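Left out: one protein chain. Kept in place: all the others.
Each chain carries a letter (A, B and C) given by its place in the written order, and its residues are counted from 1.
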Amino acid sequence: MSDITAAPAPRGIPARLLIRGAVIAAIALLALLPVLNTLPAGSALRVSDFTVAVTGKWICYGVLALAIDLAWGYAGILSLGHGAFFALGGYAMGMHLMRLIGPRGVYGHPVLPDFMVFLGYKELPWYWLGFDHFPYAILMAMLVPGALAFLLGWLSFRSRITGVYFSIITQAMTYALMLAFFRNDMGFGGNNGFTDFKELLGVPLNTQGARAGLFYAALILLAGSLILCRHITSTKLGRVLVAVRDAESRVRFLGYSVTSFKLSVFTLSAVLAGLAGALYVPLVGIINPGEFAPGNSIEAVIWVAVGGRGTLVGAILGAFSVNALKTWLTSFAPDLWLFVLGSLFVAVTLFLPRGLAGLFRGRTK
Amino acid sequence: MSLNLTRRAALAGLGGALAMPAIRPSFAQGSPIKVGVLHSLSGTMAISETALRDTVLMMIEWANSKGGVLGRRLEPVVVDPASNWPLFAEKARELLAVSKVDVTFGCWTSVSRKSVLPVFEELNGLLFYPVQYEGEEQSRNVFYTGAAPNQQAIPAVEYLMGKDGGEAKRIALLGTDYVYPRTTNRILRAYLNSKGISDADIMEEYTPFGHSDWQGIVSRVKRFAGEGKRTAIVSTINGDANVPFYRELGNQGIKAEDIPCVAFSVGEEELAGIDTKPLVGHLAAWNYFMSVPGAPNDEFKAMWRAYIKNDKRVTNDPMEATYTGFRMWTQAVQKAGTTAVDAVRQAMYGQKVMAPCGYEEEMRPNHHLTKPVMIGEVQENGQFNIVHKTPTAIAAENWSPFIPENASRRG
Amino acid sequence: MKGPGLYLDGVSVVFDGFRALNNLSLIVDPGELRAVIGPNGAGKTTMMDVITGKTRPTAGTVTFGEHDLTRMDEARIANLGIGRKFQKPTVFDALTVFENLELALKAPRDPWSCLRWKLENTARKRIEAVTEEIGLASRAGDPAAILSHGQRQWLEIGMLLMQDPDLLLVDEPVAGMTDQETEHTAALLRRIAGTRSVVVVEHDLEFVRALGSKVTVLHEGTLLSEGSIDTVQNDPRVIEVYLGR
Partner (left out) sequence: MLRILLLLAFLAGALPAAAQDAFIEALPGLAGAFGTQAEAVERLGAGGDPRALPVLRALSDGQLRKRDTLIILPNGTDAATGQPADAAGAETVRINNRVRAALRGALGRLQLVSANPDERLAAADSVFRSRSAENIAPLEAAIARESVPRVRERQELALAASRLVAPDAAVKRQGIATLGGASSEDARALLLEARATNPDLAAEVDAAVAAIDGRLAFKRAAETLFQGLSLGSVLLLAALGLAITFGVMGVINMAHGEFVMLGAYTTFMVQEALRGIPWLLPWSLPLSVPAAFLVAGLAGAVLERGLIRHLYGRPLETLLMTFGVGMILQQAVRLAFGAQNREVLSPAWMQGTLSLPGGILITQNRLWVIVFSLLVLALAFAAIRLTRFGLEMRAVVQNRRTAATMGIRTGRVDALTFAFGSGIAGMAGVALSQIDNVSPNLGTGYIIDSFMVVVFGGVGSLVGTLVGAMGLGVLNKIIEPWAGAVLAKVAVLVLIMLFIQRRPRGLFALKGRAADA
């Protein structure tokens, strides 16, 4: 079912070292951005606030892409609902940020967020309790997506739902969540979601320092996730996943419980996506049900395809390049950018089945 | 024909982004004034927002034809936030931090405004927001040129309950499930209660965006109306869901004479996609209708038709609010002698413009305009027959007195 | 030490009214080498599917030692010590020969153990020994995708050896092999059979003869004949089925 051309990891020591060097250099370069941001305006090397903010967003997308690649590129599980895990993580963090607003909301209520005040809530719903603590929020940002992925995966993998069927189910999942979160009665702010955050960990969010801090947090998450994924894929676990991707039933006859392997990687992938979402929210300053839109999840999968699936680094590259293109085109050619992006997706699936990473790999081979 | 039109608009956007040298050399001096245009050109909101993008571009052309502002040429910076709310915030930051625009016209939905608000406040930008909304907000960086609930919703319900409107005693509040309908309906419920209409006589129902199957809800409204009291519908249904809603009303034979439906989000632009014959007599409440008589509106309509090169294109309330806001901004800049945000903000207070609605509107220190309220009935030709209007423009109560939590804010 | 025996008792499998297996009973003793032959559609592969848990029987019981196989999934059955080689060689193309064998090596099969797995020296030696035995020592580092058909057959047999099963189910192992390789395979299977049970499904009667084992003939999902190769070849029912084809 899945094609076998995407090899798990680059072989040959020189290529591997080359890539590792490039990745470290790229991360170091990214780490420099907030420093360059502090240079005085007018300096040739100065990086604008906008660049820092946008790059921080891309980094979070990079983690999401990485999470998708781990599940899709290695274990062959194509989830079209990863945006849901990302958004759930984001909502967990958003709830924390809302609690931190405290009496600074427009109605000045000490506990209830504004939207609850004008919807007539008298007290905080039970599922909001605990979110005033940062560790709890982070825990929930991992636990909720993880638990949902575990439940969905357990039901589906056990019933041997694979391939496009699984994709369609995950798509329906994120769609159902989107509809549910749009409801104001859910207690998550409906269509408006959460916004107008004030601070995180005692630092006001609209400062250069806070942005730099979040940027580094995202970068550390990206580097950490990359190392974790790289480690997993280089162990026997990673090789079993590749085997599952290429010949699922054969793996069963070797005595491996395919369900538990898929379940663990899918859950881990969802947790990573949740963490990415949790960092994304304070960076962009808003979370709302639009993040659950099925189109978003498909787009995230396309980043991976563009970058080259089954390569980890390629997924991150794809997330960065597609989003950079989108940021640029929505300003440069606001009426035509959908054509460019759409054509890019078509061209990549048609002519570059191994994505951008395949271009480099092709050369080193 | 419309292909040319949009291509033209695209070129205008392109021109803005590329900072092409001035085509007309008649400007005195100084770098151009940059005007950000932050309206969705793709995605679900494109249907409403593209017309506003065109209105801003038209106004820029108009200002430039008059020699610009402060002798400087105006230059549009068009971006597409693609109906994606986080992208709105990103694009707002880009407009302010990278393109360094002097003023921005943009947003339609409340959530997009909420999304960009922290950015405008942090970077001290200036946003003109042209759409009627739920109120409960006031930012020093935003000028709200659309209606607050007391300038639209409450007068409309008053009309329905009056003799001319059919003396409704039972109200069905139908809305799309988002903050504008929720807040508006909360205000309306408090208002209706204060007028002696009990909760048993109020039906409230919400549907998702783009809801297309209205059969069940419309039959429930019929049932609700079958309790022996004159019933009216107050619709805060948003954009796309309106066409199937009105079709269902028409097909289930709900006539305006029996159960009138007053809408706050349906204007000429929305009616353009509907066969209006079965809808004659249903109502809309706005601060402007294209059918308003008088010179200011004729001028506005002529300007729009000349710009868009299409006689069939209609004007609507948010376009008028954009027009009025833009005019006011140019006046304020002239008065302040600079585009610096703080100076322009001060100069904005008290600015007056004879708006196309035929009333002189004034920017109050609460950042909202005084506006007249008009009730129009749908006519067969897709226009509105104005059946009621307030004698004067009324001031906005952006903090509604019907929300108890606001009691401490204003007397 | 010999493993447990395999018992099939009255097994039937029905697909949409079509009886793929019809009241089939079969006993394979511990350490026995058994050949199963039969024309296309006789139910050979379905029988393998039932034993390995891929297909659930409509009726009948399948036991391996004291374990009821009809209640288990493929992975558990494999972990009981039943290994299977497929008719169409199925190896993991993206992995190297060495990695393919490493996956098959008998070791804890849960994800956590796989994550913490370290290739010990004894294990490495064992894998290297098997690569020798299957003639792929020089290609241990190549991805399986670039192997020839015969080599893939060997790799899969190698994986079976790594699993160290008590019962091997081998479906047409010599398709695509040279005569020399075929002989080699027969010798290998005979040798293995001493310590564990082996069931070989094959078309190639020469190969079956070379195995020198008891032969079971299936036809239309039921057992047609059983005995030495000479006995079954002279069985008139077998002759009719084969010639009447």
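Here is the rule we use: contacts are C-beta pairs under 8 Å (C-beta built on N, C-alpha and C of every residue); 3 or more make two chains touch, one makes a residue touch a chain.
Not measured: the values here are computed from a predicted model.
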Missing-chain contact, candidates B:70, B:190, B:243 or B:340, resolves to B:243
Identify the residue among B:67, B:281, B:358 or B:401 that touches the chain left out of the display.
-> B:281
From the listed residues B:227, B:298 or B:342, report the one that touches the chain absent from this view.
-> B:227
Please pick, from B:219, B:346 or B:392, the residue that touches the omitted chain in the full complex.
-> B:219
Residues on subunit B facing the left-out chain by the touch rule are 2-3, 5-7, 41-44, 46-47, 50-51, 163-166, 177, 205-208, 210-213, 215-217, 219-220, 222-223, 225-229, 240, 243-244, 247-248, 250-253, 256-258, 260, 269-270, 272-275, 278, 281, 283, 377, 379-380, 385, 387
Contact residues on subunit A toward the hidden chain run 1-3, 78, 80, 152, 155-156, 158-161, 163-165, 167-169, 171-173, 175-176, 179-180, 182-183, 294-295, 298, 301-302, 305, 335-336, 338-339, 341-346, 349-350, 353
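Everything that follows uses one rule, which is that only the chains that are shown with their structure count from here on.
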Measure off the straight-line distance from the CA centroid of subunit A to the CA centroid of subunit B, and report it in whole Å.
-> 35
Expressed in whole Å, how far the mean CA point of subunit B lies from that of subunit C is 74
Of all residues in subunit C, those that touch subunit A in their complex | 52, 54, 73-76, 78-79, 83-84, 86, 90-95, 99, 102-104, 109-111, 114-117, 143, 145, 159, 163
Given the complex with subunit C, which residues does subunit A contribute to the contact?
-> 4, 6-8, 232, 235-237, 239-240, 242-243, 245-247, 249-258, 260-261, 264-265
Of all residues in subunit B, which touch subunit A in the complex?
-> 6-7, 9-10, 13-14, 17, 41-42, 77-82, 84-87, 89-91, 93-94, 97-99, 109-111, 114-115, 117-119, 121-122, 136-137, 177-179, 182-183, 186, 206, 208-209, 403, 405-406
